[in-house]
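All protein chains but one are shown in place.
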Amino acid sequence: MTQTQPTPAKVNARLGENNYGKAEVKLMKVNRGSERHEIRELAVRVAMTGDFGAAHTQGDNTDLVATDTVRNTIYGLAKEGFAASPEEFGKELLAHFVKTGPRVTGGFMEFTEYLWERVPVGGEGHNHSFVRQMPRRTGRVESQDGQSFQVTSGIEELYVLKTTESGWENYLLNERFTTLPETHERLMATFVTARWEYNTDEVDYDAVWGRVYKQIQETFTDHYSPSLQHTLFLMGQAVLTVCPEISRIWFRMPNKHHLVYNLERFGLENNLEIFHVDPEPYGLMEGWVERAE
Amino acid sequence: MTQTQPTPAKVNARLGENNYGKAEVKLMKVNRGSERHEIRELAVRVAMTGDFGAAHTQGDNTDLVATDTVRNTIYGLAKEGFAASPEEFGKELLAHFVKTGPRVTGGFMEFTEYLWERVPVGGEGHNHSFVRQMPRRTGRVESQDGQSFQVTSGIEELYVLKTTESGWENYLLNERFTTLPETHERLMATFVTARWEYNTDEVDYDAVWGRVYKQIQETFTDHYSPSLQHTLFLMGQAVLTVCPEISRIWFRMPNKHHLVYNLERFGLENNLEIFHVDPEPYGLMEGWVERAE
Amino acid sequence: MTQTQPTPAKVNARLGENNYGKAEVKLMKVNRGSERHEIRELAVRVAMTGDFGAAHTQGDNTDLVATDTVRNTIYGLAKEGFAASPEEFGKELLAHFVKTGPRVTGGFMEFTEYLWERVPVGGEGHNHSFVRQMPRRTGRVESQDGQSFQVTSGIEELYVLKTTESGWENYLLNERFTTLPETHERLMATFVTARWEYNTDEVDYDAVWGRVYKQIQETFTDHYSPSLQHTLFLMGQAVLTVCPEISRIWFRMPNKHHLVYNLERFGLENNLEIFHVDPEPYGLMEGWVERAE
Partner (left out) sequence: MTQTQPTPAKVNARLGENNYGKAEVKLMKVNRGSERHEIRELAVRVAMTGDFGAAHTQGDNTDLVATDTVRNTIYGLAKEGFAASPEEFGKELLAHFVKTGPRVTGGFMEFTEYLWERVPVGGEGHNHSFVRQMPRRTGRVESQDGQSFQVTSGIEELYVLKTTESGWENYLLNERFTTLPETHERLMATFVTARWEYNTDEVDYDAVWGRVYKQIQETFTDHYSPSLQHTLFLMGQAVLTVCPEISRIWFRMPNKHHLVYNLERFGLENNLEIFHVDPEPYGLMEGWVERAE
């Protein structure tokens, strides 16, 4: 085959919304201020927005901040700053790039924090040895001007399960493709992803995260669940109750199905004891819970 | 520790934007109409939107479509429908759920298509044996009413690399955190993710996908690249040129860094021959390329 | 199709060592004997060995146990058995298949156990709500006759890190490709995989696992580490000390490098505070620690 067709004339095109930066910058900061060391580990993404038209359309890189510089800056500012939460560090980074990059007007910083606990020795946490934990903490800081910031915080990989006190009934039954029987007793499991926004800039992000993390688990336990949707709502309401700083919260909750395995074929009862943990497909619920004024 | 604090009164909360459905439904359809079988494999997500307030706030499931029913429906409609592209199948699914679900007013369907080629035997593709290929095809169909649809199509995991004809120069150099030297000769590699929108409903989605897939690769080869951003723009412009049906296209292109390994320490030259393929961090560029009128 | 080359005559071939069975059978068992439910979740693989020659060479499936039957059996026997540890369940499974499969003479069962803790509410673990934990427990039971068993137990994904009390010195320095400077102060991190064997059949496998899990963490903290190899040995020795049932233990310990980021270029000190967590490559140490008689 040879390229026989003439190449068409190029259409006029323009650059739309765009950003660039560095992703998956893996940072660990150790605080050695006392014998009791502290550590924080983040995967950071910084994306800059601004006037990058010439670079895209003309190949003119004038005044562009290299992504390698973004990396250096994340490590450099972590030394001088990052004294409080990852969210505050995000604000420091965005303010810096707007100030430093001639063409940068805003951007966003996203992080995943990997959580560590002290190794337990003799009933206490060790001074300088740590062991990795689930779940993960996440966050996103965005700015249009490097001076004001929109912050979202979150949780990932919080996998919870209850062996009773949940069901699924009274849904649409007389429908061609509906075969699932109703139940008021089942095993319910979900892998909670949550993200929330704030109604103030005066936030102790670390403290709020701890409260949300605790509340989601407690609400999961405290009611009979007629649906994952209702549990989602109750979790959201409870978080809004204990965290006045939070304006609204979003959940993504897959319904990790645990199927009662059919043992009757073998002459065995299965009174919700033996389950096949089905990896997929899964029901998936997403929703915001907001303050009602 | 005992729970000494009184539980605060629950705040008033309301449900915000939300959806639910089934995700990761793995469907294979075989067309046995002739000896030369055809196969298509999709991972499908269907999410419904509508009036689901009572389910969330009251735990009232009346008239809700079960996610198990969503699964059954995907397989059932695949038998009767899914005669053309996955995008058209998405329209069929959304139209169905709006018609069938008393509370459903719209939703979206997302898919990943896994691509297969015929096993080559004696220079030809086999009638009924297939071998899995990279990359993957993606798409999303959304509807507010089950009658009109917004379609986005895409590509994932298209990993391309060039060993010459790229550089990175003339960027912001006199800056505290900038240490990267300029170069007009380097190895450039990226893992292209693309998504595009259409300006018409009369689209042969399969044909367009093939043209985009081919064009992205060709444009990658046909110029000296002063930056991944410029290549992103040229790819977009070329796709708009060969696909009049496409209104705009978005790319997410990580810069998979291949670092020239320092061999001088061992008395060896490294004339861009020996690279460390660094998995992370990576530069990350995102942008839309649109028609300029 | 034009297969022009003549196909060569097939050589004589014979079947060598082989096995078959079912893998990734995801089982959850709930014990509802009291209000305080208990759960165990396993991914199970059962592989059978025996006289399977005819199936392979002739396509004669006579007397073969279907892998679907293996799956059914795992769930079925979990109901009647699996009263103690996963290792004991493995023995039950292998004994069953040797008895049931006319051609089965032995086999192995491998498992990964996903660990759950009770959700903490008011300072106590909840009766029926659980939250997933790292790390994972593993094991393998093998038998040649369905009556005697070789058991190996293990740990995966135990990620530990210390911020001081480790170094790397006095190694081979005058060598062409050696550029790493010595250090007696660094950050050390590893992702411990361990497997151990027993010198007796009378084992409380659950109890031993708990002791090993605790001891590995404690030994990690209790010494200055001149190398990951030495720490590996000390961990092994300590486990053998607290677990007389264990005959020997194997570790696979990657050295997850935390590189001191070069901040001097920016006029900043970096006193082991700011690290790049490098995902790869990593040093990798493997070794057995055994009783010396």
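Order of writing sets the labels: A, B and C. Residues in every chain begin at 1.
We adopt the following convention: a residue touches a chain if its C-beta (ideal position, glycine included) is under 8 Å from a C-beta of that chain, and two chains touch if they have at least 3 such contacts.
Here the structure is a predicted model, which means the values were calculated and not measured.
Colleague: Taking the complete complex into account, tell me which visible chains touch the one left out.
Modeller: Its contacts among the visible chains are A, B, C.
Colleague: If I consider the whole complex, including the chain that's not displayed, which of C:V30, C:A47, C:V151 or C:V212 touches that chain?
Modeller: C:A47
Colleague: Just to verify: which one of B:K10, B:K99 or B:H128 makes contact with the chain not shown?
Modeller: If we include the chain that is not displayed, B:H128 is the one touching it.
Colleague: Could I get the residues of chain B that touch the absent chain, sorted low to high?
Modeller: Touching the chain left out of view, chain B contributes residues 26-32, 37, 39, 41, 72, 75-76, 78-80, 116, 119-121, 126, 128-134, 158-165, 187, 217-218, 220-222, 258, 261, 263, 265-266, 268-279.
Colleague: In terms of residues, what is the contact footprint of the unshown chain on chain C?
Modeller: Residue positions of chain C that touch the missing chain: 8-26, 45, 47, 52, 55-69, 71-73, 76, 100-102, 168-172, 175-180, 225-227, 229-230, 232-233, 236-238, 240-242, 248, 250, 254-255, 280-293.
Colleague: Tell me where the left-out chain touches chain A, residue by residue.
Modeller: That gives, for chain A, the contact residues 1-3, 121-124, 176-177, 179, 265-266, 279-280.
Definition applied: only the chains that are shown with their structure count from here on.
Colleague: Taking each chain's centre as the mean of its C-alpha atoms, which one ends up farthest from the centre of chain B?
Modeller: Farthest from chain B by mean C-alpha position: C.
Colleague: From the mean C-alpha coordinate of chain A to that of chain C, what's the distance rounded to whole Å?
Modeller: 29
Colleague: Averaging over Cα atoms per chain, report the distance between chain B and chain C in Å.
Modeller: The separation of the two C-alpha centroids amounts to 35 Å.
Colleague: Among the residues of chain B, which are close enough to touch at least two other chains?
Modeller: Chain B, residues with two or more chain partners: 176-177, 179, 280.
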